[in-house]
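Sharing a structure, written as structure tokens. Questions coming.
Only one protein chain is missing from this complex, and each of the others stays in its spot.
Here the chain labels run A, B and C in written order, and each chain numbers its own residues starting at 1.
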Amino acid sequence: MATAPTVRKIINDPVYGFITIDHPLVLELISHPYYQRLRNIHQMAFAHLVYPGAMHSRLHHSLGAYHLMGIALSELKSKGVSITAEEELGAKLAILLHDAGHGPFSHALEKVLIPGLHHETLSLLIMEHLNEHFKGQLSTAIAIFKGQYPKPFLHQLISGQLDVDRMDYLNRDSFFTGVAEGVIGYDRILKMLAVKEGQLMVEEKAIFSIEKFLISRRLMYWQVYLHKTVVSAEMSVVLIFKRVLQLLQQGTVLSAASSDLDFFLQDREAGATIKQHLDRFCRLDDHDVMTSIKNWCYHPDKVLSTLCRLVTERKLLKIRFLKEPVDPDRLAIWRKEVAHRLNISEEEASFFVFTGKASNTTYNPKDERIHILFKDGSVKDISEVDNALIHYGSSLAFGEISKEYICYPEESKI
Amino acid sequence: MATAPTVRKIINDPVYGFITIDHPLVLELISHPYYQRLRNIHQMAFAHLVYPGAMHSRLHHSLGAYHLMGIALSELKSKGVSITAEEELGAKLAILLHDAGHGPFSHALEKVLIPGLHHETLSLLIMEHLNEHFKGQLSTAIAIFKGQYPKPFLHQLISGQLDVDRMDYLNRDSFFTGVAEGVIGYDRILKMLAVKEGQLMVEEKAIFSIEKFLISRRLMYWQVYLHKTVVSAEMSVVLIFKRVLQLLQQGTVLSAASSDLDFFLQDREAGATIKQHLDRFCRLDDHDVMTSIKNWCYHPDKVLSTLCRLVTERKLLKIRFLKEPVDPDRLAIWRKEVAHRLNISEEEASFFVFTGKASNTTYNPKDERIHILFKDGSVKDISEVDNALIHYGSSLAFGEISKEYICYPEESKI
Amino acid sequence: MATAPTVRKIINDPVYGFITIDHPLVLELISHPYYQRLRNIHQMAFAHLVYPGAMHSRLHHSLGAYHLMGIALSELKSKGVSITAEEELGAKLAILLHDAGHGPFSHALEKVLIPGLHHETLSLLIMEHLNEHFKGQLSTAIAIFKGQYPKPFLHQLISGQLDVDRMDYLNRDSFFTGVAEGVIGYDRILKMLAVKEGQLMVEEKAIFSIEKFLISRRLMYWQVYLHKTVVSAEMSVVLIFKRVLQLLQQGTVLSAASSDLDFFLQDREAGATIKQHLDRFCRLDDHDVMTSIKNWCYHPDKVLSTLCRLVTERKLLKIRFLKEPVDPDRLAIWRKEVAHRLNISEEEASFFVFTGKASNTTYNPKDERIHILFKDGSVKDISEVDNALIHYGSSLAFGEISKEYICYPEESKI
Partner (left out) sequence: MATAPTVRKIINDPVYGFITIDHPLVLELISHPYYQRLRNIHQMAFAHLVYPGAMHSRLHHSLGAYHLMGIALSELKSKGVSITAEEELGAKLAILLHDAGHGPFSHALEKVLIPGLHHETLSLLIMEHLNEHFKGQLSTAIAIFKGQYPKPFLHQLISGQLDVDRMDYLNRDSFFTGVAEGVIGYDRILKMLAVKEGQLMVEEKAIFSIEKFLISRRLMYWQVYLHKTVVSAEMSVVLIFKRVLQLLQQGTVLSAASSDLDFFLQDREAGATIKQHLDRFCRLDDHDVMTSIKNWCYHPDKVLSTLCRLVTERKLLKIRFLKEPVDPDRLAIWRKEVAHRLNISEEEASFFVFTGKASNTTYNPKDERIHILFKDGSVKDISEVDNALIHYGSSLAFGEISKEYICYPEESKI
């Protein structure tokens, strides 16, 4: 008689029904404070300002990606692809922890809080730290995560055009925002995955699903991720922290709501010695940032308090996409007007009137490839497949599209 | 030609698809900071510790209830029930604001933060304050909310056995937790609503839907709202704040992460003069509480820091439902053991070993009634309807069921 | 490297997403004409007259039950229950074919078309026939189906209080009728299945899901399966065939639209030699019946043609549930009136005015049992579990409830 597994935990997930945890190490990692922290970091930062349902956490996303990884590996095994138990666990752990290095409002604050440290680097540092703690049990996971494991498809499932990370976040973000049109046919794509010569590919009959997947992504970018209100809110948070750092440099008395966030604001060299501060970093979450912003609404610095109120009261800067770059002279005039109205310097007015760029690439065949496996065993990139929508106009419609925008206070006549 | 409405805003909602805002006053109220605050208060407090999807906010719930109110009123009007535009707006505003008085972790902290002030009282104060600001435009809403409006069914839609508040939260909480079995057939019930002599009732053929609704509620209570982990987490937060207040009373130096929360911790009489502090109250949200708890993990008081770590690291006290009350002598022994192990006093140990009671009433015919309207015009309470499940055993199965529990540290042998 | 399976077919199912066929014998059986026939038999007979979506076929239901069986067995295996590949295939084949013996409009016509032959008997005959054809490969399936296999839980999964047959049809029928409230949490129940001493049971924490399941079933019975229009349509078809048999006995010239249906109408002893006519039986489907009814709309016999038009034009007999039995004298008067109006004999009028009984048992602990397995290893019937709704009033609310009804033409004043 088979031995019952020692661990079997079922987690309800509105997106997939149930997520099953059936390995003790997975359960231990999920219970670790480094992982639990992700509970308090919104997956979609400020998207909930526009889509009130979008409150889901990075923890929930990474559990979802873990679930999809399990399905993907089962499907591949049922098609005869050789995957050992060790590799399966490795790939699952790697996807579970792939976002562990995200700080609060990461997309916005990554470059501000700890300059020079990309979240993937931090995820890797965290995995290595946990690998020590768990006595080498994460070694395979780390090799897969770094792309150094002999079976490339395992890494491609974590990071590639058709990885389970992307599948989960598109699906989950569509689900929680209520943008039903963004939902992707992840189950069909997973059933069509194949491996040839170690590379991840999809069967020919998945072509239309892949098209739909790329179009969904396009829709989610323009309708959700780059929604004007969301971009404006994120820019406000970036500027709040830029102002805070400026003020600190000038010696202004200013503290964050938590000592952990304070530490990273004071010690601008923390990135260089991050390994010593990993514990501290792994205590930061959205609460530290949001409570600080709430407190700073009453700070004597007018620029800072005004920016903070924009966010807490959701009276954000207006934003408009531009057909052509703004004339620097007009920008100067607008800033002058704001400076005058708010009684601040013109330089300070650039916190309220500024331009930026939002961009998105649906499918760039130069970077990465979606390989289509035909019944006769031949392989083509999807952009070369006859009849595929992407075949036509890939260089145009699916390449990077970027839009410049300008932000300004509602009261300004811009 | 009809005049186009001046306001028309569509909000994506994964539960209902779209929520339409088509009155300028509704839009203004939603944009008010008092309402926006609800964005940062979880509808289900700590339920996300068990159901990671349950991150939705009180703002989202009240928008949903507002949406259902619109449907309910349309249905009733299409059946010939007279409802004026003024009354329709009033009922919608009342449900929109019915939860505005909730503080952070309200269920747990209501009696601790501002003793003696129920959240409904605060909702009413907030409505009255806004009514001044909006020059009396909320007067009908307030009369309906207080149950003083001549058409009782309007109040019953806000607060009664079949109110849209309950319909939305059961539905929304089921949706976001992923406990699909809790989903209720709100659309069918709404289509079956009727009014007779000013009282809200449902048509006969809704009986099976109502049964299902009551059973769903029962399931949600036992499986979700009173889930052991959720109860344990909420009790921890209650005890954290009890300890904080104790320490403050003893003169210990201790501050919350935000000055707003600090104010209410320091001024224990704030409830009596709450009208003067409404602005302050309406800035409190989950961030203040959570950041404070994170900070207090490092407070020198062992009881406080230990309790705070239980919550932040999700290493909660164990909890067990009891078949019979705990023998006080055994409780004393257990507390002694904990006191010894943690090197604290026995009195302090009662923060870690304690008993409590979780309870739920599915349908108590004594309190409120679900009226069934028959085709022949007669009316019966559902508990008197032949063939209705609830008819049998209502006194037992649907009455209040309560369970005692005991909490204790994982290390204790209890 | 593992060998790829020789068969792997994926079938889209709106209820479960995808159904995977991964064994060549399953594929061969599905492709067999005996099985393909089920495509043309509505699972819910005339329910589509009320619920237009309810057009799904018996083939679709049995594929769905097959899918659930696969999940149930996987779950049990993952919990350490020993199930061999042979047994797994056997249980899957048994459920796939469990309804193969259904004729067209089986619920209504079973006793009329081939008297004395229950559909389960026919399913077994068909399995035995196929077993010969497939050289004994169905022997385990047959043993399981008959309840003669040593591991009782395998049979209980096919036929019992919590079998996958019931789970699929409740779920599928809810889905296609659009009676969303009937949807059951099949996935949660499947995850909670357990086996102890060979018996199928569910874990303690499934109690609320089971309650919901029983209530859903109750709702589906009263709202859908025993819907008045559906009952009236089914009774009409029964009476059409009774009249046809009467006319044939009287020597009237009358033929069905197909020679296969004709055969069974002419040869009233076919049941006794059914093994010889299995091929013929396995060509009958809804088309034979419906085309015959359409043709008979023009038959000279007034009773027959009138009944047939009731069905084809969906102008069905009225039906009313009765609080007490109808007085035979009044019945006679009503029949007289109809006889007079339609210019038929009083005996013939009994085809248009008649009484009958609709009934349903939600959970009858005398018949079968739902065993609850507690954490401490003890087992109780759900009706004995403390706190279970069913505990109270099981004898009343969950026992058989039956309602008498009367059918009559719309024009009659009854």
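Worth pointing out:
Criterion: a contact is a pair of C-beta atoms (placed from the backbone, for glycine too) under 8 Å apart; a residue touches a chain by one contact, two chains touch by 3 or more.
No experiment lies behind these values; they were computed from the predicted model shown.
Between the chain not shown and the residues B:82, B:273 or B:343, the one that touches is B:82. Note that of A:23, A:218, A:283 or A:335, the residue touching the chain absent from this view is A:218. In the complete complex, the hidden chain is touched by one of A:23, A:155, A:172 or A:188, namely A:188.
Contact between chain B and the absent chain runs through residues 1-5, 8, 10, 17-18, 22, 77-82, 187-188, 191. Touching residues on chain A toward the chain that is not drawn are 180-181, 183-185, 188, 208-209, 211-212, 215-216, 218-219, 222-223, 387, 389, 391-393, 396-397, 401. Contacts to the hidden chain, counted on chain C, fall at residues 11-15, 17-18, 31, 33, 36, 39-40, 48-49, 51-53, 55-57, 59-60, 63, 175-180, 257-260, 283, 286-288, 290-291, 294-295, 298, 312-315.
Methods note: only the chains that are shown with their structure count from here on.
Centroid to centroid, with C-alpha atoms defining each point, chain A and chain B lie 32 Å apart.
Mean C-alpha position of chain A lies 50 Å from that of chain C. Contact of a single residue of chain C with at least two other chains is seen at positions 188.
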